[in-house]
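Excluded from the complex is one protein chain; the other protein chains are retained at their positions.
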Amino acid sequence: MTKDEALLAYTLRLGDNALILGQRLIELVAAGPELEEELANANFALDFIGQARMFYSYAGEIEGKGRCEDDFAFLRDDREFANFLLVEQPNGHFGDVIVRQVLFDSFYGLQLEALTKCKDKRLAEIAVRAGKEICYHLRHTSQWLVRLGDGTAESHARATEALGRLWRYAGEMFAGDEVDIILQSAFDGPDLETIEAQWSLKVAAILDDATLAIPDEKWIIGGGRQGHHSESMGFLVAEMQFLQRAYAGATW
Amino acid sequence: MQNKEWALYEVFIRTRAGLSHRHAGSLHAADDQMALDYARDTYTRRSEGVSLWVVRSDQIVASDPAESAAFFEPAEDKIYRHPTFYEIPDGVENL
Partner (left out) sequence: MYTQGLDQQGKPEGKRDAPESAADLEAFQKRIDAEEKIEAKDWMPAAYRRTLVRQISQHAHSEIIGMQPEGNWLTRAPTLKRKAILLAKVQDEAGHGLYLYGAAETLGVSRDQMVADLLSGKAKYSTIFNYPTLTWADIGTIGWLVDGAAIMNQIPLCRCSYGPYARAMVRICKEESFHQRQGFDIMLVLCRGSGEQKAMAQDALDRWWWPSLMMFGPHDSESKHSAKSMAWKIKRFSNDELRQKFVDATVPQAEFLGLKMPDDDLRYDKKSGHYRFGEIDWQEFHDVIAGNGPCNRQRLEQRTRAQDDGAWVREAACAHAAKHAAKAA
């Protein structure tokens, strides 16, 4: 794998994580627990969609074959998406959503922070912008996790159950492959071992505040980067791509 | 358990440095941090502010409109507090 191929794959993965998670958050519109949270959720979704657009546009430039953001979003099959399994997990209840966001945002924030120092100038620039957004998301979602964990008996039980369900998907974020290795060696990209250590501390502190125990779960499910997704992913992609697929070549 | 409504907060925004905070509207939140987050998400979506205040509505002490005559009218006849009260003879400058 060449340096450029690795950079392209890495940038697409960033775009895929942002888009798929944004799409999941969009499914929550008009279903929030309170009107104010409706606005917060839409802000988060807008941030993710905006980030996906920046990553995809840049990926198109790296690739140099004239593909634009919409080609990556709407004209690839689900097997070609390389997002983590964690971000594609169906929304479930509000506790599931918050746990998913906290586990991912804690990782993604650290990843972006490391990327601001990478040698690829464009990626570093996008990381600066996206990093500020994710910093705010994590503030909001981690506060919510604390409220749920340290709220009522019911909310504590629901948060615990959500954590148990989603924990197995977190490990995939730290299992680097060739793309991560090249990005680190050739571009001074993120060091996943360092990030994992920082992530563990950060998440442990949030869970501690939330009076929630770290799940005793050793089993890790991966495969997102190879396009081995959950069954639900196919439906997400089919729904998202419907118009572009049904009216091939149309302008919208 | 009876579902309790979240408290009402008033939101004040400083639109840019050098200006005072101004009342923008209200929202509901369960605690102060949440109120601040929601003020950001609700009232600064179009870069309307550089600083936010939130305060629980029930913490505001307000004057009573029924007493507004006693409160505000006595100031109306103290016109000597305004510079326009004074006549300056022609030829006097920088005053």
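As written, the chain order gives the labels A and B, with residue 1 at the start of each chain.
Heads up, the rule we're going with is that a contact is a pair of C-beta atoms (placed from the backbone, for glycine too) under 8 Å apart; a residue touches a chain by one contact, two chains touch by 3 or more.
Just so it is clear, the structure is predicted and the values come from calculations on it, not from any experiment.
Counting contacts over the entire complex, the absent chain touches A, B. One of A:32, A:90 or A:164 touches the chain omitted from the figure, and that residue is A:32.
Only one of the listed residues, A:116, A:200 or A:244, touches the absent chain: A:244. Within the complete assembly, residues 1, 3-6, 8, 24-28, 30-31, 34, 42, 45-46, 62, 64-66 of subunit B touch the chain that is not shown. Taking the complete complex into account, residues 19, 23, 26-27, 29-36, 38-39, 42-43, 45-46, 49-50, 52-53, 56, 69-70, 73-74, 93-95, 146-148, 150-152, 154-155, 158, 239-240, 242-244, 247, 250-252 of subunit A touch the chain not shown.
Basically, only the chains that are shown with their structure count from here on.
Annotation: 40 Å between the Cα-based centres of subunit A and subunit B. Subunit A meets subunit B in the complex at residues 34-37, 39-40, 43, 136, 139-140, 143, 147.
Of all residues in subunit B, only 6, 27-31, 33-34, 37-38, 40-42, 45 touch subunit A in the complex they form.
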